[in-house]
Every structure is written in structure tokens, then in C-alpha cells.
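Note that this complex is displayed minus one protein chain, with the remaining chains in position.
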Amino acid sequence: MDSTGQSKVRVGMVGGGDGAFIGEVHRQAMRLDGLIELVCGAFSRDPGNNNRSGAVLHLEPGRCYDAWETLLAAEQARPMDQRMELLAIVTPNHLHAPIAEAALRAGFHVFSEKPAALSLADMQALAATQADSGRLYGLAHTYQGYPMVWQARHMVQTGTLGRLRKIFVEYPQGWLSEDLAGQGNKQATWRDEPAKAGPSGCMGDIGIHAFNLAEFVSGQRIERLCADLGVHVAGRQLDDDGAVLFRTDGGASGVLVASQVCTGEENGLTLRLYGERGGLDWRQEEPNSLVHRPLGEALRVLRAGVDQRWLCDEALRRLRLPAGHPEGYLEAMANLYTDFATSIRLGRTPEVPGVAAGLRGMAFIETVVASHHGANKWTTLAVTER
Amino acid sequence: MDSTGQSKVRVGMVGGGDGAFIGEVHRQAMRLDGLIELVCGAFSRDPGNNNRSGAVLHLEPGRCYDAWETLLAAEQARPMDQRMELLAIVTPNHLHAPIAEAALRAGFHVFSEKPAALSLADMQALAATQADSGRLYGLAHTYQGYPMVWQARHMVQTGTLGRLRKIFVEYPQGWLSEDLAGQGNKQATWRDEPAKAGPSGCMGDIGIHAFNLAEFVSGQRIERLCADLGVHVAGRQLDDDGAVLFRTDGGASGVLVASQVCTGEENGLTLRLYGERGGLDWRQEEPNSLVHRPLGEALRVLRAGVDQRWLCDEALRRLRLPAGHPEGYLEAMANLYTDFATSIRLGRTPEVPGVAAGLRGMAFIETVVASHHGANKWTTLAVTER
Amino acid sequence: MDSTGQSKVRVGMVGGGDGAFIGEVHRQAMRLDGLIELVCGAFSRDPGNNNRSGAVLHLEPGRCYDAWETLLAAEQARPMDQRMELLAIVTPNHLHAPIAEAALRAGFHVFSEKPAALSLADMQALAATQADSGRLYGLAHTYQGYPMVWQARHMVQTGTLGRLRKIFVEYPQGWLSEDLAGQGNKQATWRDEPAKAGPSGCMGDIGIHAFNLAEFVSGQRIERLCADLGVHVAGRQLDDDGAVLFRTDGGASGVLVASQVCTGEENGLTLRLYGERGGLDWRQEEPNSLVHRPLGEALRVLRAGVDQRWLCDEALRRLRLPAGHPEGYLEAMANLYTDFATSIRLGRTPEVPGVAAGLRGMAFIETVVASHHGANKWTTLAVTER
Partner (left out) sequence: MDSTGQSKVRVGMVGGGDGAFIGEVHRQAMRLDGLIELVCGAFSRDPGNNNRSGAVLHLEPGRCYDAWETLLAAEQARPMDQRMELLAIVTPNHLHAPIAEAALRAGFHVFSEKPAALSLADMQALAATQADSGRLYGLAHTYQGYPMVWQARHMVQTGTLGRLRKIFVEYPQGWLSEDLAGQGNKQATWRDEPAKAGPSGCMGDIGIHAFNLAEFVSGQRIERLCADLGVHVAGRQLDDDGAVLFRTDGGASGVLVASQVCTGEENGLTLRLYGERGGLDWRQEEPNSLVHRPLGEALRVLRAGVDQRWLCDEALRRLRLPAGHPEGYLEAMANLYTDFATSIRLGRTPEVPGVAAGLRGMAFIETVVASHHGANKWTTLAVTER
């Protein structure tokens, strides 16, 4: 990993109080490489929870704020060399864009959970704000932090597979097989409220990860698609499942599946690519292996490890351990944070997904929902990226 | 395995001369359980190949015929207790239905390679002939011969998964990633000629297996679908790849993928089902395992073996060996032949796919091709089965 | 597979009546390639069982004999072109050598279940008889019939691994975790009687397979060993478990494990070899894959299939199907029978394990038992092979 030797990047967090899942994940990821210091937060609207979180995290007492608006104002008022530099947004979906907009306007860099916004229009507004702000904006497409995802992308880019023909990406989960929201599960509840989650449930929550991964690794863009969404548990408002046929601008076709009612599945994000000269297969649940099927040769299993000299630089830079010492999800997210923090210090552009990925993602969600409701086979996915 | 103690069933074969792949596979499958005797054949239009095949197979000299028409006539002329009883058809696709029709009319039972015909109309005619003939008709959907496929079906039928929600079936192969027909490969060549292969290449060749497996195990019928076919190798007339979204009459939705350009894949037929109470996962390349994901419990791997007493009768009857002694493709096909031969002897109905499967399969192929060319999202798959 | 076009080899069988396991396995293996005809048998000392078996197998009535002695005498009396040529011995262990001796003396070829005898001395006598007889002798070390075992051997022989350093072979089973003999299980009962099974239980039953596989693939001989045997179920007379450290004549060292109390294991024979330039890993329960770990390169998975042109001839000759169509245990045993039958017809030496393997195997069993009872670390394994 890079080590700048410079001072730690000062980070604040909105959301992530006690009982939230992803906030503590972000905090662990921030800590891993020692380049980031959490200096302030507004963790919960519940004052008790908020203060408890601040205490556990050893924040200075005055920097555990009761609301994100207060946080932004108070940090802006601090001296330049002490104030928060980067805001991490780990709230439910509907707050991502408003907080990001305000933070960018206030001069802070932003690292946000996905989806970036509730609509493409909101995302376009956010994109404009970000462009004007001169601040960095990153999105927690955590799976892009895995070293072997970069290895796969590198092999596609350098022609190992030849021209791509097929892209299969799937993201099966099983945790919504039962009516958890009806049972009061907090994670499940807001994800099924359109005002908080956006126009799609499953596709907005995990389909967007699959979409992002497919476009990132293939280097191609999905141009048109045909979607079929489902609601499999009575009482749900938003899709808990869906499948999408698609064609890309590079001449490939494929299938994207995302489902939260695949009973017994855990977090089975899987990407398979096939080209004229070979295939690749990566599974998030065993992220340290990348299966390569070269045309006319025996299958190879590329394994992660800092000592695997045939890996590309992009993969090696994201690894910490020799082969056989498994690295996982937290390390993947730490890779995003480390790249982002280092980029802030060095004034360079991070390799973390940002505004363009946010625009693509929101366009994907809206196009999928439109396709699902339409009678035509194909719906165009178009977005002007900056 | 059943043992009737009765005389062996006398079988003839059309096709399967030297250089053909599937004919020898059928012959090995026929032999395995010792219930069948190959008594005659018309293996090739090439007299040298035909005679060579007959000699290697120890046929009586006079029963290696120069053409299937001759075979039928000559065998009909033999005494009842010596003549062929069952005709196995292992020719290219376009001959399946004509030979089957003639054989049934001549009073022989028929076991045919898939697809059953070149069109649904032809299959409907064949179905009528079969009904009038009183003879048995079977189709070589070999994957239905695997014991763990029957175990999966049993678990669905008996409610282990609860109501089914999702069906994913895929059949990736890679052998047509290159232009083998252009290189003179016999197997590849006829498969790309519509007059010999039918209206679809990949879907007619392997998509139909995936379709059959999905309907067989789920016990549900695909009612409507949306297909996208592809031709990825220049010069090809027929699809070498395709994907299908579908909905079933039981309220499930799913995806069917079949492709012959998944470079590096071998014969990766895979079926995954998810219901309210669990999921199942079966992969043809490791056919002796069936993964069961019960809701709220640890994943289980059900393994094949005559000593696995928790397997259902339908699975146990199709097994020969104790757990840990792998059984494979030849044993699966032998299971079809053994059931068929025993049924002939005992006058019972075989559990082998027959006319109904043939009708469904041809309707599937035609509906997929129609959907691919249409602009509407959904196309109905309807067929009147007898 | 070879096809001689010549007449089928006429085989008789001793043992393998109703309720026996391995006899029917041999018969299926004999049938698969159509080169062998079962013409006679003495299947059981129980006349009812014996006659029932003969009827089910469609033997000529007069050729289902009441005892192996009768069988040998009667077949010897038949005309040369009708009599049995090869005797398959599938009885409990203590009868293997006496029947084999008598059959060889009577002019028949012999294919015997393992272990070849109850003692090394008996095996040496048998070896002398066989040498005098001019008849062929084969041993059912079935795992040598797997194509990928030959591929592994080929890679060792041709130097792909460099000089071998480590050999690990293990054969865990779990079926004797409970006292099956006490429950009347026929397979378990005789295996625990020294007069029928020999001086070792587990090592004689499956350790010998592991030993044979290790020596066959490595091309090296175990020169000295240190054994620790165990009896884990009360009341058992013979070992149900054991482990062996060893050194070979080629400078490698290793470990052999065989156990029948590895609860839950099925038939987990596994061989791993490591040399200066790479490693190999083969597992019988997934026999169509061979893992190759080349020094300094990514792991490769060599897969079985007649279309895998990088496989060696010895492997390709033992395959029937294209990649992705699993072949299993029955095909492995059929490979032994086919080679043996073809060798009889063509007058060539079969590649099936024979007298030398029998001598090595018996020496192994006796050395292991001696080492277990001794106080010295190392015991020499020496045998003069012919």
C-alpha cells in the first residue's frame, strides 16, 4: 500500500449509529491502513445513540453533532488544518444526494454509500454541483476494491480474452426470503419504502452493484436492456428480485440477475465474461481466486497475493498479504478509502467510482424500472456523463 | 437396478457409424445393465463405414443394413421372437421424426435423440402416429437419467422448498467459440444447417436440454418468455448463443441461458431453484452432489450413493454404487435405456421423457425463435399435449 | 477405445451372487465396451442365490456351477473355442489366491480382486504358478483405470514435476465408524475375520489401494516405513485405521493414511505429489480433474475429455466422452477389463496391475503390520519381484 508519510485525512461520518450495519464497516475500513482519522460525526437522529457512538469512537465531545446540517456548519467554522476534510455518508438512500450536495458546497470531499441519489435527475444535479465544487466525490461500490476485480479488468483491457462476447453477472441473496420488514427488521424496512429507497428495491440495492461491476470489468456500457422484476413476498412495495437481458456498446450481450429471495444464498455476486480467446469467472464469496479459461488450454486459477508476480500492478497495489492469507470485504473497502485519502493528500484523481458511476447507476435503475413496466422488448439506457 | 430375468430386448440403431459421437455413447449405455442386445443397424450411408461398424459390433452379417428403410422392412419380415423390438435413432436432427414415424408405423418402439423433430407441426404429427401405434416412444434427454435430478424433483414435489419462486437454468459450452464448421468439423457442420438442424442452433441443440430439465425438476411449465439469441462467429447461419427470461404457470420466474461460445466451458448444465423454504443447486459436471439450502439452516450437500438412505426411491433406483464412487454421464443414459427396456418387457409406462417432452421442446424452440425476432417483450409458449 | 473386431472374450466369475457388492460392479464394467461375454459362473455357495444369479444373467443353464472347482473342471472339458478364457475372482480375500492358482494351472487367465493373497508367501507361490502357466494375471486396482491417474503418471515420468520430494496419499472412508459387523452387515463381517481378510483390516482393504496408487503414479518404490494402526470400534479384531510414514527409493518421503472410521467420508482416495518444479493433486471423488501447480505459475486444472488434446495418449485411450461429460468408477474398471480382454485377444501384455503389484501389495501389508508391532522407527519393505 502507498504510504504518504503525510498527516492523516480527517473524516466525518453521517449515519452509522448503533444498530446500523454499514457504518461500522466503513469505520473499520477507514482504520485499516492508518491514513484516516475519524474526527466528527452525526451518527443518529436519536441523541442517546448518537452520543454513545461518539463516545465509543473516542471523538472529541464537541464533534459529535446532533444533525448533519450542524456538522457541516460547525466543521466549516473550524480552522482549515483541523476541520473535517472528507464526509462519509452512510445513511439510508434518500439522504445520500442532499447531504452530498450540501457537503460539496461547503467545500468538503464526499464518499457516499450507493445508490448516489434517488433519481437520475437528482444525480445530474449532484454531478453539476460536484463539478463546480472542485471537490472529490466517491461511491462505495465496494466490490471494485477487490484486487482480483482489477486483475480481471486488466486482462480484458490488455486483450487476454479477445473481443468480449458474453457478460453474465448475478447477485443472489436470500435474506429477504421472509418478510423481515413485517418483523420489524430495520435494514429491511427502509429498503422497501420508495421515499427512502428509491424507485427500485433489489435492483437499487444490489442490482446496481452487479451493473457497476459488469461495466467496470468489461470496459463496455450497457446500451439497451429488457428487464423483468418481481415481488415475491406479499406486502412488499418494491421489487425483491429481477433479471435483465442486455446488449453493450462493444457488441457483447449478457444477463444480469439480482435477487434477494434466493433462499439460502448469502452474498453471491458473481461475474463471468467470455471472449473470443478465453473466459473469466470471479465470485465475491471467494474473492482471492480468479478463474481463467484460455481458449484451447487448461483452466487456470489466478490467486491473490503480494508474491504472485504475474498479477498486474493494479491488483498488487490493492493486496496486503502473501498468497494463501485470505483478504476479504473489509480489505476491499479499505482499498477504496486508502485510494481516496491518498488522492486527497496528493491532489490526484482517485480510482474510486465517482460521479460517472453515479450517473450510470441511476440511469440503470430508472431504465430497468421503465423496461419492466413497458411492453417493448428493448429499452435504451442512455446518460450523458460529464 | 431392476432385473427382469427375462430375455434381452432386441435393439436396432440408425446412425452412429464411425466418427459419430453419440452413437457409441448410446451403445455403451445399452450394454451397461445387460438388458439389451444390439441386433441390427444402419449406421452410415457410407457402405464401408456401415459394414465396418457392423463387424466391430459383432452383428449378424445380414442385419447390417444399407439404409433405415431397408432395416425397417427386413426386420418386420423376421419372426416375431427374433426381430428388432426397439429402434434407437442417433442421426442428425432432420431425420429423427421421419424415421420415428416410419418405425412406429412398422410396429417398433422408438428411442430417439433430441430434438424430436424439426418443427412443432412435425412433432404433432409424430405424436398422433405414436398414439395410434400403441408403441413406446422415448427421447434422449440424458440429464433426466441422473439420480440427483430425480432427488431434486422429489424434493420439489414433496414441498421441501415450499412454493417455487425462482428457476435458473444454464447450459454453457465453449466448443463453438471457434469456427469449427469452417474447419470441416462434422459435428459442427450439420448443426449449422437449418435443413438438418432446424430453426435454431444452440437453443435446438442444448437450450432444449436446459428447458426440459427446468420443467422436469420444477414440475412447472414455462408459459411466456422473452428471448435474445446471438450469432457470435462470422458466417454462421444459426444462433450459437441465447438467453431467455420466463414466467411459469406456477408463479415462478427465471432465466434460461444456453451458449456454445462460452470459451473454456465444457458441458456446464446447471439448475438452481429457490422457493419459500429453501434452494437447490445441481451441476451436471459434478452430478453426484446436490446442494440444498434450507431456509435458516446450514447448507447441506446431498451426495449420491446406494447407501445414502435419505435419498428418495427414484434416486436410489438409478444408482449402482455406494457413495464416493462417482457415476457419470454413461450411467445416466443407461438409466434411460434400462427403464425403457424394462418397461417394454413389463408392459408398463417408462419414466423416460416421451411425446409430451417432444411437444414441449419443439414449442420451446419455435417460441424462442419467434420471440427473438419480435419486438414485444413477452411471447406465449403454448402447446396442446396429448 | 480399441476395437478389435474379433470375437468377444469369454469370461467366468466366482463370487458375486445376490447381495454381494463388487460382483455386479465387475459385470457392468465387463459389459461396457462390448468386448467380453460372461459365459459361466459360480456365484454363491447358496444354491438358490447361485441359480437366481445365473438366470438373471442369462447364462446357459449348465454353466451356472455349484462351486469354483466344478466350474474349472467343467469349462476345461469344453471345446477350446467355447470354453471360458478368463476367470474373474470376486470372492472374499482368503479365496483369491487358491482359486487363482487353480485357474492358472487349468489354463485360464485370471482377473482377481485385491488383495491378491492372504500373505506374501502365498503370493510368491502364486507368482511362480503364473510364470509357469503362461497365462495372464490381473488385479482389480480399479483406481489405476482412471484416465487422469495415467495423466499424472505421465507428467511425473516426463519430468513435469522435476525430482519428486513429497508423496501424500490418503484413503479415508467412514463406513466402519459404527459396528456394522455386530449389526450383521455381510461386507463388514468377513473383513474383520483374519482367516478371511488376512493380517490387516483397513490396510489390507484400502491401504493397499493407496499404496498401489502412490507407487504407480510416482514410479518410485517405498523402501522403508513406520506404521501406526488403530482399532477404534470395540470388538474389532483387525485394524480399522492406520497411518504410515515412508521413504522411497527415489529420495522422496511421504505419508500414507487409510482409515475406515473417518465418519462421514465416503471414498476419499487422494494423491498429492510435489516435486522440484511443481505439484499434482488428484481426488478419486472428482476423478475428471487433475490439479497441476507449476512452480512460479498459476495453478492449472487439467480436465478429462477425449477432446482435450493436451492430455497424454495413455489418458486419452481410457476416455470415452468429451470434456464435461463425467466418467466415473465403472468406466475406470471397464478400462481395466477392456485392456485385459484386448491383450488376451492380441497376445500382448496388459497395462493392468498384475503379479508385481500383487507382490508389492502383500509385502506392504506385512511390513505395515510388522512395523506397527515393532518398537523401531523404520521397517524395511523389501520384495523380490520377478
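Per-chain residue numbering starts at 1, and chain names A, B and C are given in the order in which the chains are listed.
Methods note: a contact is a pair of C-beta atoms (placed from the backbone, for glycine too) under 8 Å apart; a residue touches a chain by one contact, two chains touch by 3 or more.
Not measured: the values here are computed from a predicted model.
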Statement: From C:I22, C:V56 or C:V255, the answer for touching the chain not displayed is C:V255
- prompt: For the full complex, which residue in B:A131, B:A195 or B:V301 touches the chain that was left out?
  reply: B:V301
Task: Taking the full complex into account, find the residue in C:G54, C:P115 or C:G174 that is in contact with the omitted chain.
output: C:G174
Subunit A residues that touch the omitted chain in the full complex: 3, 5, 7-8, 21, 24-25, 27-28, 31-34, 55-58, 173, 175, 265-268, 284-288, 303, 305, 307, 320-331
Field: Residues in subunit B touching the chain absent from view
entry: 292, 296-303, 308, 310
Message: Give me the subunit C residues in contact with the hidden chain, please.
response: 161, 165-166, 168, 172, 174, 177-178, 226, 228, 230, 232, 241, 243, 245, 247, 253-255, 257, 259, 261-265, 272, 274-279, 293-295, 299, 374-377
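In the analysis below, only the chains that are shown with their structure count from here on.
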- prompt: What is the set of chains touching both subunit B and subunit C?
  reply: A
- line: Between the Cα centroids of subunit A and subunit B the separation in whole angstrom comes to 43
Statement: Expressed in whole Å, how far the mean CA point of subunit A lies from that of subunit C is 55
Statement: Residues of subunit B that touch at least two other chains are 265
